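Heads up, one of the protein chains got dropped from this complex, but the rest are sitting where they should.
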């Protein structure tokens, strides 16, 4: 499929990788994730080199993974180190091993040339496990191209409509919006003033108008960090009568599964009432509800696109971010295919 | 897909179009149906011009329809009249609007050139809401090409077999059958005498033999009206000892969804015991049961066709109607493509 390869993609939230093999398809390749005895995460091709059984149906033995069909045993580097009925293994007795990198509770995988994998360049979603912050997250399978989710997250004008029953404010239709473009990122500043409280804010007991500042940062291949600052409408953070001063950071990373499906990794992190279990439960519920509103709409959009992929569409002011993100991805795709051509 | 475009197709029974948007696919195009404040039905392309979300996931606001994703508001003519974040809308900010025409509780849509849509040519299924008649109907999704249903309705020799447990008489295998061909219609007269009572007739208390006269009228693209007159076997309508003199009119209209699926709109209208609620309930149940027998068989037929579309088939006497209907459709298809070629 058409997607960047020499990039870090999210493979899993680290908490998802545990004592049982975890099977996922990334960029149309089957991958199995597990942990070694010392806790290090491993990613192997999820396809036995012998008869192509998925290794994820096997079991972890110490640092190794054993195929559940004929018992081939694989070391974390992908080499088969045991097979039934023979002492020496033939050439080719190995599966691909993928570079992984864990940071702040997020696990990143490198689907391209392993020699180019530099852990320093993997995203730092530090809010997720930072002191003083409460973060929770998950993985939502979405039957839509991953870039539809990028469009969605960079054009928050949908908050007032798609999320009107969860996290959106009905009058959030006229924000100030500016974009800054860097060599390898894109950042938007979205300021909306005097917003009516959302269903979620009312449930949290914040039944008053607010000003909301959102900083949205896109980095390739498909990461979007949204930092949200909320103040009482018209007040400064240091005004003693200001009733709310909060930061919420939404972390998003989309990994293509196929052309028309992806893994949507998300987390919500906040720096207030972090020990409030009732708020945690309620926020988790409303966040999941909102992300499922996105999922449902994007899957519907994907089905409509499939009916006629060439149907025309128009762009609006709010699409500036999504369009620039797509251009950035295209530029990198061209560079990757140029590099491949030069290497050949 | 291959189907006539400059024709009125049934879009819905009028009762189906109400306060919530109704999504249907006609000729592989997504369409949303709703009503304006004054009750007029509207049909728009069910694909937002912005990001191709289905408008049917939005909501009706007065005469307009608002997209549920980013809130674009569409007038009944398909023009977008509001979009988030900008005062002026770009060129192309519109979706297709389809001519509709409501008659006698049936709503017809024109999928072709709007300039050619003449409401006078839409079918008149007047029995459905006529005084002195009781009509009920519905829409059945059928995973089969719409012409398989035309074949089915014009060859009633299947009554004695497929519908033996509902509305068919086991000895209805030797009717008199004649066909009349008009410039734009096809009419069959089918007379069957001394039929044993069907399961349905027995349930209605009519446990005696009857003569049945059926007039089947096909009009393009895919309408079939079947007028059924039932008398006691061997008796005249005005014979005082004749125990039954009834008219039942079955209205059928098939609208292609894809090459291998369609919407089957049907209604059953009768001029007797129209206020008999128990009979209504029982007749509705047995009619639905019979149409589901058709649906199941045609979907099975479609699956067998898919296994080998080129498998040979033979035609029987009873196929005369279906074959002529297909020829009429083919002739009109050739005329449409000729007209298109001349216009280009």
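Labels A and B are assigned to the chains in the order they are written; within every chain, residues are numbered from 1.
The working rule: a residue touches a chain if its C-beta (ideal position, glycine included) is under 8 Å from a C-beta of that chain, and two chains touch if they have at least 3 such contacts.
Note that the structure is predicted; figures quoted are calculated from it, not measured.
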> Among A:60, A:83, A:225 or A:320, which residue is in touch with the absent chain?
Replying inline: A:83
> For the chain left off this view, which of B:61, B:77, B:180 or B:315 is in contact with it?
Replying inline: B:315
> Who touches the missing chain here, B:177, B:283 or B:325?
Replying inline: B:177
> In the full complex, which residues of chain B touch the absent chain?
Replying inline: 148, 151, 155, 157-158, 160-162, 173-175, 177, 297, 300-301, 303-305, 307-308, 311-318
>> In the complete complex, the non-displayed chain touches which residues of chain A?
In response: 25, 28-30, 46-47, 49-54, 57-58, 66-71, 83-86, 90-93
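Following the convention adopted for this analysis, only the chains that are shown with their structure count from here on.
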>> As a quick test, compute the distance in whole Å between the mean CA positions of chain A and chain B.
In response: 47
